[in-house]
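One protein chain omitted, others in place.
On to chain A.
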Amino acid sequence: MVMYGGDEVSALVIDIGSSSVRAGYAGDDTPKAVIPSSFGFRRAAKEQEDVLMQGQENGDSASSNGSGQEPRKSAYREVFAGQSGPALWRSKMEVGNPLVDGLIADFEPIPHLIRHAVTSVLQCDPTEHPVLLTEPSWNTPANRERMAEIMFEEFQVPAFYIANTGVLNAFAAGKGSALVIDLGESTASVTPVVDGFVLRKGLAHSALPKLIHNHAKHMLTQKFGVELWPHQLIGSKSPVDPNTKPIYKLRDDRIPAVTQSWREWAENREVDEWVQSVAGTLDQGWNDQAAAARPPKQYEFPTGYNSFFGYERLTIGEQFFHHSPSLIAANPNLPQTIPALIMESLRACDPELRQVLVGNIVLTGGTSLFSGLADRLSNELARHFPHVKIHAPGNPIERRYGGWLGGSILASLGTFHQLWVSREEWQEHGKAIIGQRCK
């Protein structure tokens, strides 16, 4: 661990997002453990008792409730976390994700995910390290107290702190005041940060990335007729010419034991990979000629089907900025576009603050790496404001893990010692101390 000035506190920093859980040592510049937030599980139902037990982790708190009268709570008989969690095919395995709209909605799998990241990947003992956790700006007090409880009671950490990702991202960009635009896997959010504090009334977020994803999926399956079989279910395939019917054989031994949730998870992953490697956006707004002038990109799916994607790949990015009138008419509850979120956020802020905020925009989150997005955003905003400046780190790691990185630096500081909530304080004051200390 790189340290300076004898500041060694060897804290851990954990950042739980919709797509991944990032964990690592404070002071490092990248999280050493990045595992998917989605996890595989088998239900604790009677009819599955005959399924072979494999890779069962000890300390599985979800093993009770064998009668299975409640399908959701305590329903996980086995949990498979990590890189070989959902991605490793298992008979009758289902896939869950504890986050909804960027917030933890199901706390039961959380200890499994943290334990996997900290104990299995980092190979360290959480009882020896203070833990700094991140939270989104719209997190609820109940949620943060629950997380403190999990860390102190289940993991027996010596000290704890929970920090806001919006503020961490602003600080990591060197800004006390900033408009933080965080584009995650499931949620797009705009957080005004003023002098190191979140301006709550200016918070705006929507499930825009989900819409982009669904649009891409719909286009691939409906327009191109792509079958989104994942590689785990494909036995063999032969090379074919572009746009011709793929020649492949499915693994018939596995098909009967595939669950609906795993299938959906795997299909979504195929869509995401296509989006990441092929989709893009035009930097000046939609224009048929400009779209036609951009080179098509070839992409091959696991079935062997391959095609060149031309202007269609650019229509995907358009959804971040503009919804067509027909789409709006058909869906009154459409998630807001990025410009709409920014406008909503700024409207709630004092007029004299608005210029400071648009002059200090911090773009972060994995989805912000979408091809051409930063340039397009800059052009869109320049139409409305005289002085726009977007801080978007060119280093994808800094962009993807901005919140983690800010937490890593903060938790590595010797002077930060005094701010940790210690185990003794937790025992003496209980939950109330979290809200008092972590502002």
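What we mean here is this: a residue touches a chain if its C-beta (ideal position, glycine included) is under 8 Å from a C-beta of that chain, and two chains touch if they have at least 3 such contacts; residues count from 1.
Operating definition for what follows: contacts and distances are computed from a predicted model.
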{"item": "Protein name (UniProt record) of the chain left out of view, among \"Cofilin\", \"5-cytosine rRNA methyltransferase NSUN4\", \"GH10162p\" or \"Archease domain-containing protein\"", "value": "\"Cofilin\""}
{"item": "Selected from A:Lys245, A:His384 or A:Lys439 as touching the chain missing from the view", "value": "A:Lys439"}
{"item": "Touching the absent chain when the full complex is considered, from A:Leu103, A:Ala291, A:Leu334 or A:Ile409", "value": "A:Ile409"}
{"item": "From A:Cys349, A:Leu369 or A:Leu419, residue that would touch the chain that is not displayed", "value": "A:Leu419"}
{"item": "Those residues of chain A which, in the complete complex, touch the missing chain", "value": "4-5, 7, 29, 163-164, 167-168, 170-177, 195-196, 356, 359-360, 389, 391, 398, 405-406, 409-410, 413-419, 438-439"}
